[in-house]
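Note that one protein chain is taken out, while the other chains of the complex remain in position.
Showing chain A:
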Amino acid sequence: MARYLLRRLNLFLATSLVLFAVLFIVTSQFPVEQRFALTGIQSPSAEQIAQIEADYKLNSGKFNQFIAYLQQRLGGNLGISATSQRPVADELASVLPASFELAAVAGFLALAFGLPLGILASLSRHKVTQHTIMAITLTGYSIPVFWLGLTLSLWFGVQLGWLPISGRLNLLYEIEPVTGFILIDTLISSSPYSTSAFLDALLHIILPAVTLAVLPFTVVVRITRAAMISIMEQTYIKAAEARGLHTSRIVLRHALPNALIPVIKNLGLMLGTFASYAIVVEVIFSWPGVGAWLVSGIYQRDYTAIQGGVLAVALIIIFLSIMIEVLHTTMNPLSRKELYASN
């Protein structure tokens, strides 16, 4: 197992290195002066120019430049944002929690509704029920997320007026950010209105989270259903039935843990698409997360923000997908057989 973990760590480092290389190449291709693309300082003084050239070794060869670039970026120096003049690292720290919160709630919704529905779909022998569930999931899988977001906000936000459609919290509430997660911050804040602020934050997150949850939800339903159908045919399930166990016990104890394995694997494969969808959802619902920040960065040609945002999001995705792979291996003894295979 230790060797396997070491290999995964190695993979993480190698992939991140390639990512840095890609970003380095892209940075040199930006249609602006390289000094500006690297640091975000619009009109540097003579000292600053000397400092930048020393930091990034701009006068030496490409390879040395890349090493210097790596040193700067790994040291936490992501440059300053050209529009706000604040360090990109600080801006990232303020927008990332919002994205995590949205993604976590959406992922929770997808699993909480997707798993039971997938199990029900697999157990039902009724043709109509099966076709209905498959039709719903296929539609959910095909729906363009921006259109879904607009339709939901038009319907529930404007016409029915039930839910707020932009931002994370009503501006009336002033909540001191501690963790950056608004749902937690409102709960632990000492303000006398913390309960109503929490409810308001909860109302704000419903529409974006539901919009974002549609894709993982449909994937979870489909994968769970397919896995459960194939597992319920297995002989060990027949043996459990022969022992006279209750159906719910067979499903929950004997079948579900095995059905979760392909679900976890597919969640890992879906991360990239999920992140793309999250960016669009954040833009539609003005959710102040990393996606909306990146898109406004590209509108304003804020090259340091673009680099920093892409770097952070891609690193998180690499890390999470490797973590999910490790989880998949620990949960699935069968895949451990291939651990020491040649590749």
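In this text, a residue touches a chain if its C-beta (ideal position, glycine included) is under 8 Å from a C-beta of that chain, and two chains touch if they have at least 3 such contacts; residues count from 1.
Here is the rule we use: contacts and distances are computed from a predicted model.
> One chain is missing here; what is its name in UniProt, given the choices "Glutamyl-tRNA(Gln) amidotransferase subunit A", "ABC transporter permease subunit", "Acetolactate synthase" or "ABC transmembrane type-1 domain-containing protein"?
In UniProt, the chain excluded from the picture bears the name "ABC transporter permease subunit".
> Just to verify: which one of A:48, A:151 or A:179 makes contact with the chain not shown?
A:151
> Which listed residue (A:120, A:245, A:264 or A:283) would be found touching the missing chain in the intact complex?
A:283
> Thinking of the whole complex, not just what is shown, which of A:49, A:104 or A:138 touches the missing chain?
A:138
> Provide the residue numbers of chain A that touch the chain removed from this figure.
Listed in rising order, the touching residues are 11, 14-16, 18-19, 22, 26, 29-31, 138-139, 141-147, 150-151, 154, 158, 272-273, 275-276, 279-280, 283, 294-295, 298-299, 301, 303, 306, 309-310, 313-314, 317-318, 321, 342-343.
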